[in-house]
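Structure, as structure tokens:
All protein chains of the complex are present and in place, except for one that has been dropped.
When the chains are written out, they are named A and B in that same order, and each has its own residue count from 1.
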Amino acid sequence: MAEFFQYALSGVTMGSIYAAVAVGFNLIYGTTGILNFAQGEFVMLGGMIAVSLAAFMPLPLAVAAAMLIVALCGGALEILFFRRLRSHSALHMIVITIGLSIVVREAALHVWDESVRSLPYFTGNECSSVHLAGAALSPQVFWVLGTVGLAVLVLHTFFRYSLAGKAMRACASNYEAAMLVGINTANVRTLAFSVSAGLGALAGCVISPIGMTQYDMGTDLAIKGFAAAILGGLGNPMAGVAGGLLVGLAESYSVKFLPAAYKDATAFAILLLVLFVRPHGLFGRRQGSAVREA
Amino acid sequence: MTPAAPLLVVDDIRHRFGGVQALDHVSFGVNRGEIKAVIGPNGAGKTTLFNVVSGLIRPQSGTVRFNGTAISGLPPYRIAGLGLSRTFQTPSLFLNMTTLENVMVGRHVRSRAGLLAAALRLPAQRREERAIHDVSLALLEEVGLAAAARRPVGALSFGQRRMVELARALATEPELLLLDEPASGLNTRETDDLATLIGRIRDRGITVLLVEHDMSLVMDIADSIVVLHFGVPIAEGTPAVIRNDRRVVSVYLGGDFADAASA
Partner (left out) sequence: MRPRPLVPVLAAALAVVALQVAVTAAGREYYLTQTIMAAYYAVVALGLCLVMGYAGQISLGHAAFFSLGGYTSAVLTTADLTPLARSGWGGPLLRLHLLQARAGLYGGETIGANPWAAFGGALLLTFAVALLVGYPALRLKGHYLAMATLGFGLIVYRLLLGTNLTGAADGITGVPPWRLGFGLEISGDGAQRIANYYVAWGLVLFTILLLTHIVHSRAGRAFRALHGGETAANSMGINTAAYKLRAFVLSALLAAAAGSMLTHYSGGIGPSEASAMKSVRYVALVAAGGMANLWGVLVVSATLNFLSLRGCFGSYDDALFGALLIAIVSLAPEGPLQPLTAQGRRLWSRLAGHRVMTTPEGPAP
């Protein structure tokens, strides 16, 4: 029972990171039709920048600053590379976001080298643990769950009630119509990139003490986050939270049945399975031709 | 099948897009060797009907029989293989190829060389390739575009693209040819040429089903006409009958909202 609980919590912890990445995917995909392969790099950048800044300033400030910087970077990417590209084919979009992810990653390699870094624990240290239902947990786990959960809730409220959030939802559901009713779709797209980058950065910060931060962590995160987004049904901003948790749990429990070395492969296998069987997601409705041929 | 049986039988087709009943109990037949026209205001469901017949849309109910075989539900490439070819309302050519190559694609169903034969350029494949080339070039000549054979098809004018699409459809040697608004975007001279060409196609033994807004063209060449209105077939008969049908006239000559929209 305790073991079960331990697996569950570690699954939910990683799962909430995937959920954050998935929400980021959905934000950008919904408003721009771009699947941003560089999504994982936002997480990495957030962690890295916060680690560097934490040397000069208190931790909360470092985290906030990292989020802000990465959010600005995300917006800048949209303005620099995607604003002019709307008419291009999916192939071109894919290629350019992949290019961006490589360049960001390699830049990070040159700035921060190959070593594994981490932020200090937000409370306590690596030895402190909280005992819950017989399972020993790092207090950071609760920071991850709390922060990501809160961020998702805030975003949810933002979409529901704020004007900018409504504009983003409008773009996601019908881009042309949104343009016609006078929404500045270009700005909405930039905003989507910024929010998505900022959210990724936050995830990168909170996971850093337990999950570590390394320049090349982005690809795996991106694809697991994508698996989560697909599970939830791509394009709907909040879908993917449940997907993220599911991927995290599956990955965590796979260790019980498969060698630990195959843990990541499990998550990717889930992705393939979902793509092949239900590409519109577990909860989503069939979208038809955008996903695959009739 | 008795020879008198229609080549194409559309039987009680219904199809709905969300709130729009695009086709509502549509039934009619197309006889061998005739030119049949489908007319109706914009949004009447004509293109949807073509999409159903050519297999791009699976109708929600009803069947389509071609040459006695039920074809509704078959994938488009199978239907094309059975001898039914079409053009599109907005020409959809392969812009990454030359004019001639576009027509050569039409020979796909009438040829068979596979990957291996092509990679090794076996003698049979080379012979077949030469035949494809010659037939396609002849078809381009027929539509008056032989000079543009080597040019990228994207460099052609709109009217020329319509002709390339027609040649591509003919290259499949269809028994039944569906033409979706072949005259739209053509000037008067081009339209006249088109009328002659469609006549020649029919004389060659190819049955033609066409959607067209140009009434003088339709009245000129069609042997019979079906009128669709909001997905419902409201009349069917020879041009003379249709011209004097009161419902058709009211649909086309005002007093009806649909007509205002189509203007």
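Here, a residue touches a chain if its C-beta (ideal position, glycine included) is under 8 Å from a C-beta of that chain, and two chains touch if they have at least 3 such contacts.
Note that the coordinates shown come from a computational prediction; the quantities given were computed from them, not determined experimentally.
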| item | value |
| --- | --- |
| Given A:L132, A:V255, A:A269 or A:L282, the one touching the chain that is not displayed | A:A269 |
| Touch with the omitted chain, as defined above, among B:N42, B:Q60, B:S111 or B:T238 | B:S111 |
| Listed residues A:A19, A:V51, A:A71 or A:L100, member touching the removed chain | A:L100 |
| Contacts of chain A with the absent chain, listed as residue ranges | 29, 35, 37, 81, 84-85, 88-96, 98-103, 105-107, 109-110, 219-220, 223, 226-227, 230, 259, 261-262, 264-265, 268-269, 271-272, 275-276, 279, 289-293 |
| Positions on chain B contacted by the hidden chain, ascending | 54-56, 75-77, 80-81, 85-86, 88, 92-97, 100-101, 104-109, 111-115, 118-121, 125, 128-129, 132-133, 150, 168, 172 |
